[in-house]
Structure formats: structure tokens, C-alpha cells
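Missing here: one protein chain of the complex. Every other protein chain is in place.
And then chain A:
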Amino acid sequence: MANLRDHMGRPIVAVTGIGVVTSLGVGKKDNWAALTSGKSGIHPITRFPVDHLNTRISGMVDFLPSSSKGASHLTYELAETAAQEAVSEAGLDSGDFAGPLFLASPPVELDWADRFSLYNSDKNDGGAERLLRVARGLKELDIFETTQFGSIADRLADRFGTRGLPITLSTACASGATAIQLGVEAIRRGECDKALSIGADGSATAEALIRFSLLSALSTHNDIPEKASKPFSKDRDGFVLAEGSGALVLESLEAALARGATILGIMRGCGERADDFHRTRSKPDASPAIATVRAALADAGLSEDEIDYVNAHGTSTPENDKMEHLSLSTVFGERVGSMPISSNKSMIGHTLSAAGAVEAAFSLMTMRESVIPPTINYDNPDPAIVLDVVPNKKRNAEVGTVLSNSFGFGGQNTCLVMAREPV
């Protein structure tokens, strides 16, 4: 009989459903097959013209019905698709989930396609005045809904029958992990016995790409797209903008066992720390990242030598990978050179608001399948970063515990510790 309470007396939180969508495909099966065969989902951009753009590749999800319908619609469909897979796997009623919803999703804005069509539906005056006048004459709420920050979660709440006011959140690149953390915390506090945590991002618009590009954050290795994302390599030159979604059904272990659910993994601990250094760069001494990893380990009740594998943030930017290495080598000491640490982003790119949830899903599968997905494109190792990145080929290994890192723009860092089995 497993313990139902953790080392701090809190309810243990189990994962009973997992769903995922990335540029590699829909669902765990296709994603896992591609991920473990080292396949890249990065491809040339076809959704919009690439004239004048320095970066012309991405990991966009181009195969869903909403892929061409704008960021809000695609983000909803990504979230719904992953959540449906997770809720079905958990064996729960997908129209009456009956627990809270935590959604990590990108900030919304009026899409340019709508901006253009509103503006050009009238000829009088110009600029903002014209837009406002046309706007107040609209008879439908469709465009309005795409500009409300709570609308995607509101639709998901209707669709899945979640309870209460859904929370939509952003901690930049850590958002997906924060959505999971909020679910874990709600169960630990006894507010609910299950929660639906989703990270979804379908916001790879031309403007988003240009904004990141202007900050010099993106890889410009356009010629061989699948080679562009190369975390921990010497010639890494930025991340690859991508889309995707990950969803987890979280349940108190007690409730999950009581209904005979299959336990897919355990959320052991969560840690977070904010960085006060700079809007896009992290503190040179990596102290916030170090503190975040340590906070997650402490919350999990595990010591440094009890982590079997690290699912790295590994964005492939010069800055992140260096800082992540510094933080991991500080926390894990000499062990860092011999423990497997791989980056899913080498294959799927950076799914931004979804990344923490997508990578938590892959971390759980890593433990269940006893296979570690590789870091691909590791052809020119950075000599300053000595890590076992599981280069280029998957590795069979027993993995009982995983640390998954998410470090965000704006200094928001979240780490999750997951385990294969209850204690």
C-alpha cells in the first residue's frame, strides 16, 4: 500500500492522463515515436510570407483545422486536443471533468487579419477612430472573444465541464510548468481531488516572430530547418519559435487509487524563483535558477543524487544553455557530467507558453517507457558546457525520477520534479 501523503503531510499528487500536440503530430503515440527516433518537427514557414524576415523556419503546428484561423482559435484547438487525450486516458467524463482548470496560454491580441478586415470595411477618417467605429457596429462576438484574455479558458471550461473560475496564466516560457504547479498546489491544499492543467500555444504569428527576432532571440539557420535547434552546441544561435500543447490530469493519489485509475506518474515537487536582474537576461551567477532547482528538490523531498534525468529547458540560445549548465553544475556538482540531460526543444523547438506542460508530458513518458529522448543536432559540442546531453540517439535507461526545467523571459523560473512510482 503506497503512502497517500508526502514528506510534508500533503496529499500526494498523481498523473492519470497525459495529452500532447507538437509539430511532430497529434497525440502521445506519434510524438513519442518521432521524438525517440530523433526526428525534428522544424520546417520552413508556410503560414505567411517570409519576405523581409531573418528567420524563415519554425515548429508551427500546421495540420489542425484552426492552424490558419489565428492565434486564439489555434491555441484553443491545441488545448482542447491535448486535454481530450488526457481526460480520455484518465477514464473521466470529458464533458463533466468536475475539477478546476489551469491554462497556460499566450497573451492575446487582435489578429492582423481581423485588424485589416475591420479597417478596410469602411472608408471614413482613419487610424484608431475608424477601427473603434467599425468595432461598435459589429453584430457578432467572434472577433471580440479573440481579444479577451479569459475567453479560451472559458470555452474550455464549457467543453470539459471544469469547476469554478478557470485560471489563465502566464509566466512566459515557464507558463506550462506553472499551470501544473497551480494544479498540484490546489490538490495539496485540499481544494479539489483532481485538476486539469494545460499549456497551449498557437501564437506563432508573423508579428510574434518579428518581435522575438528583433530581440535577437531566434535562430537564423534557415537552410536546413531540422538542424536549427541545437541546444548545448557551440554554434547554437537562438531558439526556434514553435507551437504545441500539453495537458495533464492531476489527481490526489488517494482519489485515483480509489477509482482504480492507472497511475502514470507522480508530481513530487515544484519550485519557483523570480529573477530581478534583467528583462531578457538571467543573473550571471545563475542564482535564481539554482534556487529554483533547489526549491523543487526540497519540495519533492529528494536530494541531488536522487534525480535520474534532467529534461532541460535547453532553448538553444547562447545565454540560456550557458546559464542552465551553470545552475545544474552548481546544484549537482561532479555528477552533472554523468547524468543524462536532454532537450526536447532540439526536435520540437520552443513551444513558449506550452513548453513546460509539453516537456512534463515527455518527462513522464520517459519514465514509463524507460527511454530517454536525445538532444539532436549535437555535432559541435560547446566545450564550456560539459554535459551528457544524450547526443543524437535515444538511450534505453531506467528512469525513476526527472527534473524538468523552465526558465522564462521576465525572470520567471519554475522546476518540476516527477517520479515514476509513488513512494
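FYI, a contact is a pair of C-beta atoms (placed from the backbone, for glycine too) under 8 Å apart; a residue touches a chain by one contact, two chains touch by 3 or more; residues count from 1.
By definition in this document, contacts and distances are computed from a predicted model.
> From the list "Alpha-glucoside ABC transporter substrate-binding protein", "Bifunctional protein PyrR", "Beta-ketoacyl synthase" or "Lactate utilization protein", give the UniProt name belonging to the chain omitted from this structure.
Matching the unshown chain against "Alpha-glucoside ABC transporter substrate-binding protein", "Bifunctional protein PyrR", "Beta-ketoacyl synthase" or "Lactate utilization protein" yields "Beta-ketoacyl synthase".
> Quick one: say which of A:30, A:62, A:154 or A:237 touches the chain that got left out.
From the options A:30, A:62, A:154 or A:237, the contact with the absent chain belongs to A:154.
> Touching the hidden chain in the complete assembly: which of A:30, A:185 or A:319 does that?
A:185
> Quick one: say which of A:214, A:258 or A:423 touches the chain that got left out.
A:214
> In the whole complex, what residues of chain A lie against the chain that is missing from view?
48-54, 105, 107-110, 112, 115-116, 119-120, 126-132, 135-138, 141, 143-144, 147-151, 153-154, 157-158, 164-172, 175, 178, 182, 185, 188-189, 191, 206-207, 210-215, 272-280, 288, 408-412
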